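Here is the structure we will look at.
Every protein chain but one is kept in place in this view of the complex.
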Amino acid sequence: MEIIMEPSIMKINTLDRIVDHSLKKVPKIDLQGVKVWYDDFMAIKGIDMSVKQNTVTAFIGPSGCGKSTFLRMINRMNDYVDGFKMEGKIKIDGDNIYKKKVNVEELRKKVGMVFQKPNPFPKSIFENVAYGLKIQGIKDKDFIKERVESSLKQVALWDEVKDDLKKSGMALSGGQQQRLCIARTLAVEPSIILMDEPTSSLDPISTAKIEELIYQLKEKYTIVIITHNMQQASRISDYTAFFYLGELIEYDKTKKIFTNPEKTQTENYITGRFG
Amino acid sequence: MNNIRKNRWKDQVFKIWGIFCTLIGLVLLVVFIGDILIDGLTRINWDFITNLPSRKPENSGIYTALMGSIWILLLTTIIAFPIGVAAGIYLEEYSKKNRLSGLLEINISNLAGVPSIIYGLLGLEVFVRIMNLGASVLAGSLTLSLLILPIVIVATREAIKAVPSSIKDASYALGASKWQTIWHQILPASGGGILTGVILALSRAVGETAPLIVVGALAYVPFVPQSPLDEFSVLPIQIFNWISRPQAGFIENAAAAIIVLLAITFVMNGIAVYFRNKWQKKWK
């Protein structure tokens, strides 16, 4: 195993290898020794990982392996779960987001999230996209209008809905709803977008559109995506992390994971022998 | 073979008995409303609505009682609605699973089962005597507010529970705070359900008699309340008073007043059902 030693890296683990040290800057997301409990159940058993800026990282693994819990750690969505406890540090741009003083609402503006099933608010298309701005107290109508338009354009939904922005977001098709939800997330200008199986409830055509969108969004955002679809992971991601029973089994460049994984467990999962 | 035939026969007999029992409830409802309509419908006219109570049945009207009921309805809404909805929101969205939330839960379930007349005794001692409000509209409304509080709380919780958690997640993920999420997403989405529950609770309050008698509401009030501290009567008490009189004319009055009371109750129930259907459609 090849390990690049550098004086600035105090902690040596297998992951150091994939951190791009040539950039000489802190990783976008840096997770250190993360452990999570729900009451007595240990969901995450100590994971270190770092994610580079402007990349797409795919989380794969069988259901219940902890990948969804792990993803939700990054925007602190587990805070409201009964019996939730955690240990370790999660740094975004070098700042620990689980420090006491951190404003969770501010954090979530920076770290957007797209969910498994499209979940538009039971409001108009316009209100859906404008919601994130309005709760920030922004009242400038022209600004909001502009932002709604540019967000809808980014997800290629603008031409389809520009004439009925007042229509309920729930009246759109599944694929359109999911793009609306992505537009809603983009409107608050996050730097990271977390996606929890965003295409699992969509038809193949809508899925293709979302995948294309993810590819474009990479230029401006850092994306972490959970997927159950191996082809999807290999198509869209730069890095892939394989989770099993609350542990990170393997994390590497996607190409490497899918062509020559280090661990037999990873290989078995990818080739469909279990999970 | 014989045994099977016997079982099938029993099955049929029970089915018929089931239909009979179900229909008997409906038949009684019809008989009952029909009888009251026959007794009272001819008595209802504009004078009956606008006349003050009187010693003579033919001159008596329900004006003061009707106005009293409207006063009670308004004040009870003002008091019970915000408190009940607030408590419901707290229990559903804020309270963690601990001893306090367990205590609140069992307590509310118990309060819902306390006989209404006991609330009357509470109101008599606390609002009428200690707070010195007298037998006023305010004392009556406060008493009825406590009575319907558990119903409003339970209805609020049910309505909030029905809002999909994905809506909450989406709001939090966009950086909304807890209260922003409740105010902008949860309450608008559960509003129909909450409204249904509140209207049903209020329709119960309009029909309540016993607690108001205990609080000291009068059977004979020759004036309409001008302020929350005035004495009052309500429709059910007026009906009770007329039923207790021997003259046939008053029985007719009672039936007529019952028609008015039932109309109010059924209209409120109808509105509640309308809101519920409208609201349920939204999630389908």
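What to note about this one:
Per-chain residue numbering starts at 1, and chain names A and B are given in the order in which the chains are listed.
By our rule, a residue touches a chain if its C-beta (ideal position, glycine included) is under 8 Å from a C-beta of that chain, and two chains touch if they have at least 3 such contacts.
The rule is short, and it goes like this: contacts and distances are computed from a predicted model.
With the options "Germination protein", "Coenzyme F420-reducing hydrogenase, delta subunit", "Phosphate transport system permease protein" or "Cytochrome c" in hand, the undepicted chain maps to the protein name "Phosphate transport system permease protein" (source: UniProt). Only one of the listed residues, B:Leu149, B:Ala173 or B:Val221, touches the absent chain: B:Leu149.
Across the entire complex, the residue among B:Ile44, B:Ala87 or B:Leu195 in touch with the chain not shown is B:Ala87.
For chain B, the list of residues touching the undisplayed chain reads 7-8, 10-11, 14-15, 17-19, 21-22, 24-26, 28-29, 32, 35-36, 39, 82-84, 86-87, 89-91, 94-95, 103-104, 106-111, 113-122, 124-126, 129, 146, 149-150, 153, 177-179, 200, 203-204, 206-210, 213-214, 216, 219, 236, 239-240, 243-244, 251, 254-255, 258, 261-262, 265-266, 269, 273.
In this section, only the chains that are shown with their structure count from here on.
If each chain is reduced to the centroid of its CA atoms, chain A and chain B end up 49 Å from each other. Only residues 75, 77, 80, 82, 105-109, 112-113, 115, 117, 119-123, 131-132, 134-136, 181, 184-185, 188 of chain A touch chain B when the two sit together in their complex.
Touching chain A in their complex are the following residues of chain B: 96-97, 164, 166-167, 169-177, 180, 184-185, 188-189, 282.
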